[in-house]
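These notes concern the structure reproduced below.
All protein chains but one are shown at their positions in the complex.
Per-chain residue numbering starts at 1, and chain names A, B, C, D, E, F and G are given in the order in which the chains are listed.
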Amino acid sequence: MPKILMSGNDAIAEGAIQAGCSFYAGYPITPQNELTAYMANNMPKRGGIFIQAEAEVAAINMVFGAAAAGVRAMTSSSSPGISLKQEGISYIAGAELPAVIVNIMRGGPGLGNIAPSQSDYFQATRSGGHGDYHCLVLAPASVQEGYDLTYLAFSLADKYRVPAIILGDGLLGQMMEPVKLTSQRPGLPAKPWALTGCAGRKANVAKSFYLKEGDLEKLNLKLQKKYKEIIAQEQRWEELFLDDARLALVAYGSMARIAKSAVKTLRAKGKRVGLIRPVSLWPFPKKAFAKPRNKYLVIEMSYGQMLEDVQLVLCGKAQVEFLGRSGGGIPSEEEIISKVNKIYNG
Amino acid sequence: MPKILMSGNDAIAEGAIQAGCSFYAGYPITPQNELTAYMANNMPKRGGIFIQAEAEVAAINMVFGAAAAGVRAMTSSSSPGISLKQEGISYIAGAELPAVIVNIMRGGPGLGNIAPSQSDYFQATRSGGHGDYHCLVLAPASVQEGYDLTYLAFSLADKYRVPAIILGDGLLGQMMEPVKLTSQRPGLPAKPWALTGCAGRKANVAKSFYLKEGDLEKLNLKLQKKYKEIIAQEQRWEELFLDDARLALVAYGSMARIAKSAVKTLRAKGKRVGLIRPVSLWPFPKKAFAKPRNKYLVIEMSYGQMLEDVQLVLCGKAQVEFLGRSGGGIPSEEEIISKVNKIYNG
Amino acid sequence: MPRITINKNKCKGCLLCVGVCPQGLIVAQEALNVRGVKPVRFKAGGKCAGCARCALICPDCCIEVYK
Amino acid sequence: MPRITINKNKCKGCLLCVGVCPQGLIVAQEALNVRGVKPVRFKAGGKCAGCARCALICPDCCIEVYK
Amino acid sequence: MTERIIIAGSGGQGIMLLGKVLAEGALLENKFVTWLPAYGPEVRGGAAHCMVTISDDEIGSPHIDQADALIIMNQLSLDKFKGRLKDTGLMVVNSSLAKPDQSMETKTISGKFTDIAIGLGNIKVANMVALGSYLAAKRIVSPENILKVIQEMAPKDKPELLQVNIAALKKGTEFKHG
Amino acid sequence: MTERIIIAGSGGQGIMLLGKVLAEGALLENKFVTWLPAYGPEVRGGAAHCMVTISDDEIGSPHIDQADALIIMNQLSLDKFKGRLKDTGLMVVNSSLAKPDQSMETKTISGKFTDIAIGLGNIKVANMVALGSYLAAKRIVSPENILKVIQEMAPKDKPELLQVNIAALKKGTEFKHG
Amino acid sequence: MDKIYSHPQSLRDVPTHYCPGCGHGLAHRLIAEAVDELKIRERVIAVAPVGCAVIAYDYWDFDCSEAAHGRALAVATGIKRVRPQNIVFTYQGDGDLAAIGTNETIHAANRGENLTVFFINNAVYGMTGGQMAPTTLLNQKTSTTPEGRDAQLQGYPLKISEMLALLPGVKYIERVALSSPQEIIKTKKAIKKALLNQIEGVGFSLVEMLSPCPTYWGLSPKDSLEWIKNTMAKEFPLGVIK
Partner (left out) sequence: MDKIYSHPQSLRDVPTHYCPGCGHGLAHRLIAEAVDELKIRERVIAVAPVGCAVIAYDYWDFDCSEAAHGRALAVATGIKRVRPQNIVFTYQGDGDLAAIGTNETIHAANRGENLTVFFINNAVYGMTGGQMAPTTLLNQKTSTTPEGRDAQLQGYPLKISEMLALLPGVKYIERVALSSPQEIIKTKKAIKKALLNQIEGVGFSLVEMLSPCPTYWGLSPKDSLEWIKNTMAKEFPLGVIK
């Protein structure tokens, strides 16, 4: 199949459909409206369900229902709408349902603006909802990856029975790039736990409520075990020029694209810099930091959220510097280069 | 005034009223219903407004309105209800309004149960809502402190124009203890920014929306500056037996009470252990960790959330161990002691 | 003769059945059941109509009716 | 004679005023305004009734009426 | 001194009140005290218990794992909590509604609190009989202070209620353990 | 080779489409390409711009700070973006609606694109005139491929629309810079 | 001798956690009976609320989903749209359906989802300790209206069934009462009709049941039934609303 020009929002939607997503519920919000519109246009034609929900809260709970009934289900929104979904996401995690949630982040806090941002990293990676749960979080840096990672998110969500988040930003959602669509529909796994009517088996229940003393702790221990396995198995990242790097830049999503340009420019000037681009944000790709290295520069469109994960991994074993802007500000290649120049020696 | 026996929920409510809180909106949820009921009983009699909102989302937005109009305003809930308030809290932070939010945490994720828990630490300290904002977070460990810290929360919220969270758990909310009520009503600060009608001045606007390029980044920089000041000024903690401690336990809220018992028992047996009890969770009391010490044991009713803050402070400079249970499980004094015995030497 | 059975250990002693039996055939018992409440019992020998009013009103599905 | 003024630079050229003027006194202009749209103008010398229909319908509050 | 007491029975038996009276009494004596309620899923007729800790020292957990005393008002509670009494602890059992295990080695006071309360004309004061008998065995709080608490708590317009509560408390104090 | 182009004008001028045609053309030539739209608060009649980057290499930010070329369709956009052209850059201006600053030192093509489009019978094809004149100056994508794109994008049931677009593109290519 | 009233198959034979005289037990049983009689046990997917009936799935013997408080109809929409062959109903209290869940209720109804709703109106929040519900009567005392509900401050008892009846997507609404054997028979009929509507594809159907909460009404179970008849049904008139 030839490449086609597609926006990130469209590619994510198409990736979902290719992954066998047959239920989508969402509520409009910029900068992810194209995704909702794509679903409105395509789902009915291609055998899926599209619902424009009355609100984000309803949308996430519709997804809870569809996921409980055993189908691949998705919702999408942008920052304020994702905040509203936190209770629902916590329920999905607690009921161990697989589902995909897309957050095309915009500037915050509050109504903020519609400029790209990465300020919801904490919310995504550290359970913005209540309770000790995690979502698998994947952060595409290109439109192609928007497509690929969404496809992947569904299979990981099913595999572990956890909610998975695609964390993009307004740049990624709205830009167009060439994409290669891989059109093999996956085999969908059996879901004996799903609610399908109890013919020929005991009744199934989808729930996160455990009243009897000890039962909720048991669920939590089960979740923790699962999370350990995910941490062991599902760390993903991209690296560039790390072999001899004195300084590794760390950036994800759209930010990583700019960081990559900076790295290339700096290499051209003989600076030994490299790049770690986390692709899975949770689990955070600790393995990428295994090799001893002197210095890191974390770059975000926010004020130091992923920074904490880098610090937690390195635990004082390397110097960690930070460059971040927020509220629509995007660290430019020049800013990165000048920051690198400042910290590269010494 | 003599001490009276009061539940944590009641003490928090009374602390708010004493602090001049004149608007409360909430929606029932266990284990904080006594707080709502106390407000229902007392606010109307004492010149305040009580509204049982139709839902948590409405409650937090009513608080937005009352706070924007210049009065001290509060809402309370427990974990799932607090998840629903995340968008509203982000708006309050973005519009720089002072308000107090009480979370009497219960077991999660999802509906979970009504047992005490500390699993919403991340949500409280790392902005469960969208955007780069922070709430001031205070964690009472006794009913008296429930009263005192709520009183304090209002004045800090006003001082910095930020949302402040009282983070308690079901134990604290429902237990009764003797409390001394201090009944001086504070002088309320002037709020020239409040919405009161534009008589004699330019029109005021309460908002978090900044469309013009650069404006939202400016707001964010202003917020970050404020947060730096709060970090410098408002770290609070309690310490016990730290002077010669080889091992410091770190625990907050109800958990710290049990840790304290354990410390006393261990001291009686000649073990040099001490306790750091963070009272402000955000800002995290980094200053308490300034003195070099070998070992720490972090104890939580959750699976290692505050742990990250301790690790971030220590940055590899000390050994950090962890003991945690969740979903209603509470690490007991015995479990703490046996963990200490295991790690004390070596 | 129609009759009813009462699941004594599920009974919560709400007495709703007592109130609706046109024949007054259901009465409270003194001895506590496993739940710690006083269940009701069927007064045998009365003229049970098999009307099932008692069964209809029982919130705890304790009563079955035979006719 | 009643007349109107039109704030040319606020005008968005929606032409609603044109449609409601019973006297046909408002017409589109060819030259663009600062917004880059073709604003309307008042044809002086006509029989303006001062009825204010134009002002009433203008979504952008461009029109004031004198009588 | 730290005394940890679990009081358990079913909703409607005045379990929470019993604990509160004890806690208020301790407060009058300037002790440290905590009271912690727990409810089952049942609103009414279900299990209910509370935990009271009284101490000369700051109190750690209000939650009690191993108690110094159990005040048990019915069989279900006995079954549920008997394992949570220290070997040196005191068991107070309402034998109207629970049959204490003969094999138990701990000090036990058992009495037909409910029957006594019925005898006093108000089944609801069984809790005060139980409290009285606990206090007779363990003077953690002086009966005078408990009396004061009861007097303060009682609705002023129902003097007869106060009297029957006081009578129940007295009846309780007459129990001997053994 | 990396070419960064900002295309700006007002809503309704076909700004986004201009960018997309260019991007699709680049895709046909197997180049790396990104297209990034930006909308103001106004839905209609407001400012609109998009950014197209075409490169032989992987592209970093789709957002352009300093452009290699500006295609400017009205005065407001000119004022807003003229500072974002590299010294070595190319400025393409629609002089029907914008007056290029004489003091600018950069290479400039200016033409009355809107007037030309009106002349062609469809004011909306001013964007294609502009594209044509840009391509005449910078052969980042071959005009043949752009033609292909236009042919593919055009609604099949409106052949006259296709024709006028092609005509507009051609007119554009006849511009000389200077 | 025939058993003429027996324990329905769809109801597990276990004791419930409900208070003596609580209407939830009744409603559960009637729904189970209807499911049995319509022979749809193996097709049913129920959505339990958050409220006193939160563990309804421990009592019913068919597939069930939980839903976050108030979101039962969103969850049910998700289920029914992807499994139209199943029979999906929600069971919701007044707080769940008419306070926090108002939005989900109205829009699921307005979409005309082919769903069945069992709405337990007990004029109070049972699970959380007897607070005011949207359906609480004027002057009724609750833990959050200690002086009784005051129209000036808390507004009026919300008749959401009447509001829903305005929506073209809604096909059947009836208000019944769990207050006497006669009314219980009517209730059962309404329940069956509401389920049958779904089976036949008619569309959104709702049965509102006035249901006793003796505990938070501060009444005996018997007096609670009287109160329904004499007081509550005055404010919430029984009968087919649509």
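What to note about this one:
In this section, a contact is a pair of C-beta atoms (placed from the backbone, for glycine too) under 8 Å apart; a residue touches a chain by one contact, two chains touch by 3 or more.
No experiment lies behind these values; they were computed from the predicted model shown.
Shown chains touched by the hidden chain across the complete assembly: A, B, D, F, G.
Among the residues G:L11, G:A27, G:I79 or G:A99, only G:A99 touches the chain that is left out of the figure. The omitted chain makes contact with just one of the residues G:V88, G:V124, G:L158 or G:I228: G:L158.
Checked against the hidden chain, the listed residues A:I17, A:I82, A:L111 or A:L138 yield one contact partner: A:L111.
Take chain F: the residues that touch the chain left off the picture are 40-46. Summarising the interface, chain D meets the missing chain with residues 3, 9-10, 12-16, 19-20, 35, 37, 50, 52-53, 55-61, 63-67. With the whole complex as reference, residues 27-30, 33, 36-37, 40-41, 44, 50, 52, 54-56, 80, 110-111 of chain A touch the missing chain.
Here is the rule we use: only the chains that are shown with their structure count from here on.
Traced through touching neighbours, the fewest hops from chain C to chain G number 1.
Centre-to-centre separation of chain B and chain F, using mean CA positions: 54 Å.
Residues of chain G in contact with at least two other chains: 18-20, 54-55, 66, 68, 127, 129, 214. Shown for chain A are the residues that touch two or more other chains, namely 57, 87, 91, 95, 207-209, 211.
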